[in-house]
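Please see the structure below; I have some questions.
With one protein chain removed, the remaining protein chains of the complex are shown where they sit.
Which chain is which? They are A and B, in the order written, and residues in each are numbered from 1.
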Amino acid sequence: MKKKIGNQTIIFPSKPCVIGFYTVGGIKEGKGNLQEYLDFILEDDNFGEKTFEKAERKILEETMTKAIEKSKLKPEDIDMLVGGDLLNQIVASSFSAREFNTSFLGLYGACSTMAESIAVGACLIDGQFFKNVLCSTGSHFSSAERQYRFPLELGNQRPPCSQWTVTGAGSTVLSDKGSKIRVVSSTFGKVTDYGIKDVNNMGAAMAPAAMSSFVAHFEATNTKPSDYDLILTGDLGKLGSEIFIDLMENKNYKMGANYSDCGHMFFKNNQKTFQGASGSGCSAMVLNSYVFKQMQKGKFKRVLFGATGALLSTTSSQQGDSIPGICHVVEFEGGHE
Amino acid sequence: MLLMYVKVFLVGGFICMLGQILIIKTKMTSARILVSFVVAGAILEGLGLYEPLINFAAAGATVPITGFGRNLAKGVIDAIKEKSALGIFSGGLTATAAGVAASVIFAYIFALIFSSKSKNTK
Partner (left out) sequence: MDAVERNKQYNKYVEAKTPQTKNFPTLIYAYLVGGFICMIGQGIFDAIAAIFPTMGVDAINAWMLIILIFMASFLTGIGIYDKIGVFAGAGSIVPITGFSNSVTSPAIEFKKEGITFGLCAKMFTVAGPVIVNGLIVSFIVGIIYLFL
């Protein structure tokens, strides 16, 4: 059966199942719009650890362990770990994977990692290579700030187009059977760069990548935005999602009320995050709490999840390079459990 | 005395407000603003324009980082007067030594005592 239906789009005829998922959020995240959906909210962003990096690891590990539990499997049943994060050399993911006796595929998609890891996991299962795959990613505000931006105690003013990197993680267990929430197809993104150099305006940098992947997905699957119950972009934020809507309009796709952005919907207005949330944990938390839980209740039957990432490094931007973006799209179908 | 404090407030606040305009118009961050103002202070002192400002506004002119730039330039000029050409190298740091050393020493002490706090609580 022909599985490649477009230049970048593939379908999964066996429709791998989402059999378990778990999220952990930080203090600020627990006061946001996802508070009723997150599985566990930290009392302390350090999670008892001495450094932010170690905390990020522990948070990720917690989601991985608990997602396996919720899927009613044992750690030995997991055939492959797929994941990445924002830290240099994706140490949070590698060090978390160290705690499991399972093969590990490390990915780097910046904030698009959740979609990337599920897409890769679905390929491994639909290709009948593996039976159970654990897909995870997360981020930590403090570790991201000190790596990409400034020391936390520096008295800087954040510009109004900036976003807030979330503290938290999400993990998904995919299997060849066992659930009504299933992965149907995926569009793998191309690196898209429209020349934005402002590191404080990630939304504008990533929006073209989102447009490119979503257009590719609609064309390959012969669908339009209104065919879906929910369409999500990763963390374009308020400005980024407005730009995305404009870009899609230029390509003759009208984004309606079923479109939302994980970054924009994450925090409440009074939490002062300007454009909203960002970080690989953002889309991971939204997907693995709100989206899947609502799908279990039958509220969303057809979901398009397009996590977006900005593929810069501190060095690249200091050397004057613009910010390339990427967006991976995954299509889920679901029903009442 | 009160008039002095008013002048201090007016001039000091104004210099800071100029910095804020830079932030708004150019998206500069801490480091670039500090650099611009230090350089400006040094140049103004070189042109002999900063001294009158200090006479007028005292702390309103010495507290902003422009004052630090001024001290660097003044230090160089004074050292040249006293020690000749060597002053172009030694004068700046000598004049500002107390401030730089204080920054380093206090930073060290407080960094040992305190740790980074999570900002992620609201």
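Convention: contacts are C-beta pairs under 8 Å (C-beta built on N, C-alpha and C of every residue); 3 or more make two chains touch, one makes a residue touch a chain.
Just so it is clear, the structure is predicted and the values come from calculations on it, not from any experiment.
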Fill in the blank from the handout: Had the left-out chain been drawn, it would touch chain B at residues 1, 4-5, 8-24, 30-35, 37-39, 42-43, 45-46, 58-60, 62-69, 72-73, 75-77, 79-80, 85, 87-89, 91-93, 96, 98-100, 102-104, 106-117, 119
Practice task
Name every residue on chain A in touch with the hidden partner chain.
Solution key: 50-52, 146, 150-161, 193-196, 201, 204, 208, 239, 242-243, 246, 322
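We take it that only the chains that are shown with their structure count from here on.
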Handout entry: Centroid distance [mean C-alpha coordinates] between chain B and chain A, Å
Key = 45
Problem - In the complex, chain B residues that touch chain A - result: 23, 27, 29-30, 116-122
Practice task
Over in the complex, which chain A residues touch chain B? Could you list them?
Solution key: 26-29, 31, 44-46, 52, 141-142, 145-146, 150-157, 159, 167, 198, 200, 271-272
